[in-house]
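One chain of protein is taken out of this complex; the other chains stay put.
In this document, chain identifiers A and B correspond to the written order of the chains, with residue numbering beginning at 1 in each.
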Amino acid sequence: MPLAVVAGKSRPQRRPGSIGCDSKSSIMTDYVLEMRGISKNFAMTAALDGISIGLRPGEVHGLVGENGAGKSTLIKIMTGVHQPSHGEILVDGRPVTVASAQAAQALGIAAIYQEPMVFPDLDVAENIFIIHRDQGAFVNWRRMHDDARAIIARLGIVLDVERAASGLTLAEQQTVEIARAISLDVKVLIMDEPTASLSAHEVRQLMAITAMLRASGVAVLYISHRLEEVFDIADCVTVLRDGQHISTRPIAEVSPERLVTDMVGRDVGEFFARSKSHARDEVVLAVRNLTRNEVFSDIGFEVHGGEIFCLAGLIGARRTDVGLALFGVAPADEGEILIASEPVRIRRVRDAMARGIAYVSEDRRKLGLALPESITANISLPTLSAYLSKLGLIRRSAERAMAETHRRRLNIKTPHVGIEVGKLSGGNQQKVMLAKWLNAEPRVLIFDEPTRGIDVGAKAEVHAIIHELAGVGVAVIVISSDLPEVLALADRILVMREGRQMGIFTAAEATQENIMRLATGQAERPEAA
Amino acid sequence: MGVLLDRLSPQVLRVLALVIVLILVILFFGSQIDNYFSARLFNRISTSVAIMALIAVGQTLVVLTRNIDLSVGSIVGFTAYVTGQLLVDSPELHPLLALLAAIAVGAGFGAINGLLVAYGRVPAIIVTLGTLAIYRTMLVEFSGARSITTASLPDWLLELPRLNVFSVGGFDLRFQVAVMLVVVIAFHLVLTRLRLGRMFYAVGSNPEAASMAGINAARIVFIAFVLSGALAGLAGFMFLARFGNITVVAGLGFELKSVAAVVVGGVNIFGGSGTVIGVLLGAVLVDLIDASLVRWQLISEFWRDGLLGLLILLAVAADAVLMRQFIAVRQRRAREKQSRMLAHAGAAERVPA
Partner (left out) sequence: MLVPPSACRRNDTGSLIMPNFIKALTDRLFGWEGFLLSILIVTMLVNVSQSAMFLTIGNQINLFQLSIEKIIVALVMTLIIINGEIDLSVASMMGLAACAFGWLFQIGVPVPLAILLVLLIGAAGGAFNTFWITRVGLPSLVVTLAMLIGFRGLARVLVEDRGITDFPDWFDALGQQAILGPFPLSLLIFLGLLAFLIVVLHVSGFGRYVYMIGINKSVAEYSGVDVARVKATLFIASSTIAALAGLLYAARVGAVRGDVALGFELDIITMVLLGGVSIFGGSGSLIGVLLSILIVLNLRNGMALVNITGHIQTGVIGLLLILSVLLPNIRAYLGGLWSRRRPAAGAGGPE
């Protein structure tokens, strides 16, 4: 190893261990991108502390770690958004400075993110080629469309290149971004949580594309919270924790348990273990023939008090739309909703809330929390009338006391509840969102992707809260694309596909395989009894 | 119909809808007003549109990048006055130089707006609300509240508005209108054929993605403001030629009319989509209704501003509602097509070879 990385002068020398993947019999210096002893300090904290990592062409390098481990910062340094405080970056063995996104692009480094960066008003082809600088002053539409078709075809997917990007699904938008990267002949492609919002089918497609990129000699840095994907696709894997490099190993030499231990720095044990059902006899929520025109049709199920009822399916299966119909955001056109056997009309969010239905959104930043507001104000928002005096003025002390209770109960890590929610970590934000709806004391609580994009530790805490709620008799509906999570949580599972109900499994019947068969439409199944 | 739905872009559909509305409005007033289809009215409206359309094209560039330029009215007034003063002081000045001076002054003002918005990171509505007042103040100061009068201007300038490119039975294509048409076509080509033009759409469509993709968004916004200022300067020159008398209120309220033309012309006020052809039609529609109401006996001409306001609302509402429907239908069809394709692909996969 040609490594004598000493980052900060005051820092004690620490050997970072191997920085690339050693399993292949390749020369050590063939990194296309190498980070040596990268440190990054923000105002008061050190986000990265002497990180070294090397990426080889034709290799998928997994990068895992809890939120706050420093993954995002590392990526931002690679793509020129941040500058490192110490350390050096080498491309093809030559030291470089990545001063801007443009500079990164010129060096052949590109990144795709959880939320794709596309231009909604431009068509697919233009989205791919808009950033090309070598095509002269004029736009040759026909050639651009032909080139775009060729690239899309290379990826092995079906996509009309003349469609405006505004109508594309998340997965399609991601494909456009990958196509953009390919069109630029990138040497290094960074994929930051690319599958966080994808369905299982789309994930498989992405894996195939990633494998293709590897075969064509691209170095891929693959960041994901879903360890099974990392094991699926990566050649080696690096673990970061608290801004420090913990380990880099060939994938064949690590076990999932080992990886998790490295990530959290402690033994988490069996956090995906099933606990016993809390389901009671009384039916809290019943849904019959629920239909929203052009979106979903004929959905029918019952949820008992204390039951955890999961909606499974691929993205585009319209599970969220069922949740939104129950919550009154996008009301159903036909069908019946019964709360405790009593038919109710839900036309707006307030109707649902009045009936004790709450919905924890999948999109924390856009739909869940007012980030510049305090924890207190966010938690009290749906129930603000409970903290008003007769004159309509806010009773601040009562409001703060309530928030304080939730902070302790949910273990929200913050100095005090007056802090802006935007300054908390993802996991703690998720807990604030939970507190907001727990405070409404709902009878039916709908969770939409409750653990998306949060780290392993916080995930376990969220699961514990869900179980606790079920324990006190709340009817819980969980919409999740994470099958292991569904199998671990659910008492029963309803599988949807393209707006139709494909079947309901009990926990005992359900397996990943039979859920997937229904979700992908490879098997039709009569309604379970 | 189905094929039509797939083929036509929303932009083309907007332009078609505007043409239809325009024809309906013309037919309506034609049935109400005697001698409506006269060459005189055509010539009057076309020269009036010539000025507004230039400003509106500039406004379009700015609005496409998710900004707004409320200072154009003041820029028109200032350039009209300054160019007039220039020609009063030195009547021998070459016409082309006078024209260039007007454009340069406008571009300079636009550059100040652009600097503040793109590099000073002050929201456009704040900057141009401020410069609207500042540029007008400069005009008042510069002029000392005196006016430019027709008598003091050189003859070539005063004859310019009546200069004909060609005419068909009294219907003239005046020089000013020709200039406007050239500008509109040029900018249409810039926006559809030039990479730089596409950048306007990209920046307005998703500014964050633009900077992530390494597009210099600030530069694009800056260019948009400079061009808007330059076009307002050109319009100021035309204004001077058309009216001859320039007071400190010249061009007052043009910013609102230009925004009206842009919005009626189908440009998304939040950036990213719209065409100059649509904007030209929008400017024509706004001016046509304005000019026709003056001649309509049935109601007082004082109704025209009230109706103009209502027209803007209806145009935007119709656009929003219809486009929502249209896009929904479009997306459904695209989804169906996609799932059919996938089904085929899936079937092929499962059949063993």
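Methods note: contacts are C-beta pairs under 8 Å (C-beta built on N, C-alpha and C of every residue); 3 or more make two chains touch, one makes a residue touch a chain.
For clarity, every value in this text was computed on a predicted model and none was experimentally measured.
Participant: Kindly state which of the options B:Q11, B:Q85 or B:T137 is in contact with the chain not pictured.
Facilitator: Missing-chain contact among the listed residues: B:T137.
Participant: Among B:V165, B:V182 or B:A317, single out the residue that touches the unshown chain.
Facilitator: Looking across B:V165, B:V182 or B:A317, the contact with the absent chain belongs to B:A317.
Participant: Write down which of A:A104, A:A279, A:I299 or A:M353 is the residue touching the left-out chain.
Facilitator: Here the residue in touch with the unshown chain is A:M353.
Participant: For subunit B, which residues touch the unseen chain?
Facilitator: Within subunit B, the residues touching the omitted chain are 116, 120-123, 125-127, 129-134, 136-138, 140-141, 256, 259-260, 263, 269-270, 300, 302-310, 312-313, 316-317, 320-321.
Participant: Could you pull out which residues of subunit A are in touch with the chain that's been left out?
Facilitator: Considering the whole complex, subunit A reaches the absent chain at 40-43, 45, 47, 68, 70, 72-73, 76, 83, 85, 327, 329, 349-350, 352-353, 359, 361, 366-374, 377, 381-382, 384-385, 387-388, 391-394, 415-416, 418-420, 423, 436.
As a convention for this text, only the chains that are shown with their structure count from here on.
Participant: Based only on mean CA positions, could you tell me how far subunit A sits from subunit B in angstrom?
Facilitator: One centre to the other, that is 43 Å.
Participant: Once bound in the complex, which stretches of subunit A touch subunit B?
Facilitator: That would be residues 100-102, 104-105, 117-122, 126, 130-131, 135-139, 158, 160, 163, 166-167, 180, 294, 498, 521-522 of subunit A.
Participant: Show which residues of subunit B lie in contact with subunit A when the two form their complex.
Facilitator: Contact set of subunit B toward subunit A: 192-199, 201-202, 204-206, 208-216, 268, 272-273, 327-328, 330-332, 334, 337-339, 341-342, 345-346, 350.
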